[in-house]
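Here the complex is missing one protein chain, while the rest keep their positions.
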Amino acid sequence: MPDLSAATRGRILFGGDYNPEQWPEETWHEDVRLMKDAGVNSVTLGVFSWAKFEPHPGAREFDWLDTLMDLMHGNGIGVVLATPTSSPPPWMGRLHPDTLPVTEDGRTEWWGGRQHFSHSSATYRRYAAAITEDLAARYGGHPALTMWHINNEYCTFDHGDQAAVAFRRWLREKYGTLDALNTAWGTAFWSQGYDSWDGVLPPRQPHYMKNPTQVLDFRRFTSDMLLECYVAERDIVRRHTPHIPVTTNFMPLWFGQDAWRWAEEEDVVSVDIYPDPRDPLGAQQGALVQDMTRSQARGPWMLMEQAAGPVNRRGVNHPKPQGMNRLWSLQAVAHGADAVCYFQWRQSRQGAEKFHSGMVSHAGEQGRTFQEVKRLGAELARLGPEVTGSHLESDVAILHDWHAWWAGAQDGRMSTEVDHAEVVRAWHRALWEAHLTTDFAHPEHDLSAYRLVVVPQLYLLTDTAIENLLGYVRGGGTLVCGFLTGVADENDRVRPGGMDPRLRALFGIRTLHEWWPLHAGETVECDGPGGGFRGTLWSEELQAEPAAVAARYKGGELDGLPAVLRTGRAWYLSTLPEPDALRELLAGIAADAGARPVLDDLPTGVEAVRRGDLLFVLNHRREPVQVTVPGPHHDLLTGGTVTDTLALDRYGVAVLRP
Amino acid sequence: MPDLSAATRGRILFGGDYNPEQWPEETWHEDVRLMKDAGVNSVTLGVFSWAKFEPHPGAREFDWLDTLMDLMHGNGIGVVLATPTSSPPPWMGRLHPDTLPVTEDGRTEWWGGRQHFSHSSATYRRYAAAITEDLAARYGGHPALTMWHINNEYCTFDHGDQAAVAFRRWLREKYGTLDALNTAWGTAFWSQGYDSWDGVLPPRQPHYMKNPTQVLDFRRFTSDMLLECYVAERDIVRRHTPHIPVTTNFMPLWFGQDAWRWAEEEDVVSVDIYPDPRDPLGAQQGALVQDMTRSQARGPWMLMEQAAGPVNRRGVNHPKPQGMNRLWSLQAVAHGADAVCYFQWRQSRQGAEKFHSGMVSHAGEQGRTFQEVKRLGAELARLGPEVTGSHLESDVAILHDWHAWWAGAQDGRMSTEVDHAEVVRAWHRALWEAHLTTDFAHPEHDLSAYRLVVVPQLYLLTDTAIENLLGYVRGGGTLVCGFLTGVADENDRVRPGGMDPRLRALFGIRTLHEWWPLHAGETVECDGPGGGFRGTLWSEELQAEPAAVAARYKGGELDGLPAVLRTGRAWYLSTLPEPDALRELLAGIAADAGARPVLDDLPTGVEAVRRGDLLFVLNHRREPVQVTVPGPHHDLLTGGTVTDTLALDRYGVAVLRP
Partner (left out) sequence: MPDLSAATRGRILFGGDYNPEQWPEETWHEDVRLMKDAGVNSVTLGVFSWAKFEPHPGAREFDWLDTLMDLMHGNGIGVVLATPTSSPPPWMGRLHPDTLPVTEDGRTEWWGGRQHFSHSSATYRRYAAAITEDLAARYGGHPALTMWHINNEYCTFDHGDQAAVAFRRWLREKYGTLDALNTAWGTAFWSQGYDSWDGVLPPRQPHYMKNPTQVLDFRRFTSDMLLECYVAERDIVRRHTPHIPVTTNFMPLWFGQDAWRWAEEEDVVSVDIYPDPRDPLGAQQGALVQDMTRSQARGPWMLMEQAAGPVNRRGVNHPKPQGMNRLWSLQAVAHGADAVCYFQWRQSRQGAEKFHSGMVSHAGEQGRTFQEVKRLGAELARLGPEVTGSHLESDVAILHDWHAWWAGAQDGRMSTEVDHAEVVRAWHRALWEAHLTTDFAHPEHDLSAYRLVVVPQLYLLTDTAIENLLGYVRGGGTLVCGFLTGVADENDRVRPGGMDPRLRALFGIRTLHEWWPLHAGETVECDGPGGGFRGTLWSEELQAEPAAVAARYKGGELDGLPAVLRTGRAWYLSTLPEPDALRELLAGIAADAGARPVLDDLPTGVEAVRRGDLLFVLNHRREPVQVTVPGPHHDLLTGGTVTDTLALDRYGVAVLRP
């Protein structure tokens, strides 16, 4: 299979979504001039062009795209060509209402926005296949074509009648018999036993709480249906162009899509990253997504979309201060990106996203945004040959699994304060602030290469995953595990004792009496080395092997009971320590396990990442800093030499070669 | 008619909902072993078994229940047998969509949860009657059967077309003519006059505010329709087993059900009580429900459901700390319960409530929860012969009426900060903290036995109720009445002058100029004996007979105007005093009226209740306390003797016989 290197060929891809259909043809030539000025070498065409390609059912209008493909090629700009299937033309809903999704309370999602398609609609899939076929046939041989981009940010749910039919088909394939389904879903509870496949529905608005396994399977089904849509289009383009890599762009940590499973079906893993410029942890949010995407890609990946300035979907939308666009772009490269792209090239003057920034903002060529884009383009061009294709090495992995997330994010759980994604973010933050380069992994992956594996929270674990964790520890690995892990099996059936007995044995838990979730802002005191710490979100009433107790609760109802357990290399945290404490704890355990930070003694807010033989140092602070680096390095961006001390301006970046 | 004593026969019923269909048969035998270990003498079967009984329309599968009835009987455990009609099998909605409820904005409530039935559906009622008939015929003679439990927590609303038909029928029965309905509903306002019964609907989503009398009648109708469902099933089982008592379990202070009216149709009044273990007023909430249920039962009652540990429907669900389950269970006995039962026996491993605790929790036999249940079972067995069948005496009654609540809880009222149930809780709390044993009564009940009657708020009062109150005071009773009382008649028509003239005369109110509702957190100062107090929620601009003024507002717009009125034995409070002030005020009035606390000089947080000749003393604090008791008592729980001073541990309880 082709991979990202087929498109990069030694350059970092730089560019973005380009929507020329919004502009008169004279603007196209102005665009090319500015693109060349900025070092743009890649644009994505066609993402929202379905109504332009197929203004009436079955019509085809490709001439305009011919012109643009040629124009790009003639100017040395490669094209990532998108199938336009994420936003069907209005005629589709009008002529085929069965293509429209329906919410869980029975409301139709109409055209007039985007993504108004049911993944389960045969009509939609037929039209999508036809336009994909024709695009692939026409442009498969065009020299500008560097990559296929299928659809855009797959993310729709459908609870309607089309989806009901598809859900039943999916369930029959999974369970074979209704008896098996009834058992898996625990329908004995609340008299929910099905006597007919026709009675099985997507989880629609009930009078009171839904069946959680039905909801879990519906989330699996949704991810799978969307994946079927992707694979169908991918197979069409691949048939025409086996040498051209295929991708679809993820939204980061998006709830609805099992990205581990999806990444296996992609030649290039790409993602859209939009941290809030105002968020003091924005850089860490970015790093998390970058680490996760790199782990899914198992190598270089593509930053398909970011914003050169503000977005327009937050309540209050902040622009990026001077230098931040460069900083976060180079951070992505440090974390393994071989492509730095944007939505979109030129800011729209109309439509729902006209206040979402572009590489060329409303302020135009003289605007600060474009001026900064231009500078970045030049730097990326310099870095390209040094960095593309190279890998990061990590001793630490964070385990994450969508199925665990799906199963845990239900009504009727113990605490609505516990947000799985926030818990993952808290653990990644601790490692990131400890300057430990971190991969993500699936709980069933081979973990033997890591010195330290952390499990922020895996409420659901399969037997295979549990055995994998046990084997990892037996094999010498160090495992640190957060609360609400191993509670349920793959059908969301609570394991005996409220937590898998094998895991309890691993950590030294005799009896898990009760969970004591904490309210927002509530904390629990814990003793422990270094004066103790405060726990947040959760606490537990446990009986443990006495030798396993590493820290205890102090005061309150749990006074004197175990808070942190350690048995050999296996650690269990029954609460979420506050950020500083979690960082200290994990840093210490990592050091014991032989996992080292990239650099020692880094100032707060400065990030160091080693990619291949290059050392990226990034200052996420608004103040200049001095960083000690080991020995002389060549600074690829300035061309100068750094010995011992590196000075970085606010938001400054250095890319150093020893 | 049979009553609760037919089931208790000198024992306190102890046990809970048992859902064996969720477990393999080997677990059933383990269950029986643990039940006997814990002193369980009663289980409720069948609550959610409809799909198991009737897997296809008209099918019957009772063999498994035969086995269980025999198993229970063979082990000395009585069975409260439930009709399974609160959760129809999926086939019912699939084959008969007319059985599904519809919300006020037209959304269907689908199967997949529970209680997805329209009380107005003839189809549903036919199926419900048939399964009830067959259950009664098969098990009416079984020796394990001790009680019938109809449905479960009736609580559904329906605004759909089936309900529209039934609503019209109900209205025609009530009003006879459309003219009468138009008059009662005040349809002259906003041009709502009906010219045809077919135009009358349940109150569906309007453009702007609904007709309040239509809403009030719809709430009455809903309670009545659900009661019809209950009565239909009750009459079937009663025909088969006239000697077996029948109940349905209330939710406490549940808005949708006129429990006074319902209780008249029950042999046993039962209720589900779930105070939040984290609520500092949890014990008072429990006492309130217990007092209200005892009053509805006019004697011993059944605690049908409580949780041995946490529930799973609050945002953050707290477990019960050590001792709380015992404390609250014995509190229920003190307040008149002859049955202490749980939802459910064994915590589910699947389904929407798998994190709702059980008597046997996920931690199993060794878990703290079961160990505490076992201790409690032994104590209840000791208390049974001493306490069952005995009554409480009370000199004080709180008046409460669902119709007043329904009429007051409308859009377009003066203050959304005034929550009827919260006001009732505030007044009950004052009396509970003053250690006054309190009944609840309906405003049309005979009140002559009480020394003190308090009316927290009865926005709507019928003429009969008004005359009843006047007669009570004329007869020597002391009446204390809160604001927003007597405002409307039974059709929610405002009475002349904004408050019934007879009541105004009783309290000495000449003119009620304006209501001055207060914002959240806002208070008003009032003078009065002992330095005055602060009022919350409400204030009023009144002109009163000068002699009637007992306290005045200080400062603000109402400076110098009357706040509290007293004319003879009739008191009127135009604001809600803060908790300490309300307690002091009511305690003083009660003392003047000759109503005495159970014990004098009780520490804060300690409750004393006299039931029959037994004195229950309950420590709701987390610290040990010393309580002075009058003379020597025998402590039924320890077997020891208490003279003068009783020492109680945190959450400790003593049951004393003089």
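The letters A and B name the chains in turn, as written, and every chain counts its residues from 1.
By definition in this document, a contact is a pair of C-beta atoms (placed from the backbone, for glycine too) under 8 Å apart; a residue touches a chain by one contact, two chains touch by 3 or more.
The model shown is predicted, which means the values in this text are computed figures rather than measured ones.
Remark: the omitted chain is touched by one listed residue; of B:Tyr127, B:Tyr342 or B:Trp516 this is B:Trp516. One of B:Ser49, B:Asn211 or B:Ser348 touches the chain omitted from the figure, and that residue is B:Asn211.
Mapped onto chain A, the interface with the missing chain covers residues 19, 21-22, 48-52, 55-56, 84, 87-91, 93-94, 101, 107-116, 156, 309-310, 312-313, 315-319, 321-322, 348-356, 361-364, 366-369. In the full complex, chain B touches the omitted chain through residues 105-106, 185-196, 198-201, 203-214, 411-417, 491-494, 496-498, 511-519, 541, 557.
What we mean here is this: only the chains that are shown with their structure count from here on.
Here the CA centre of chain A is 49 Å from the CA centre of chain B.
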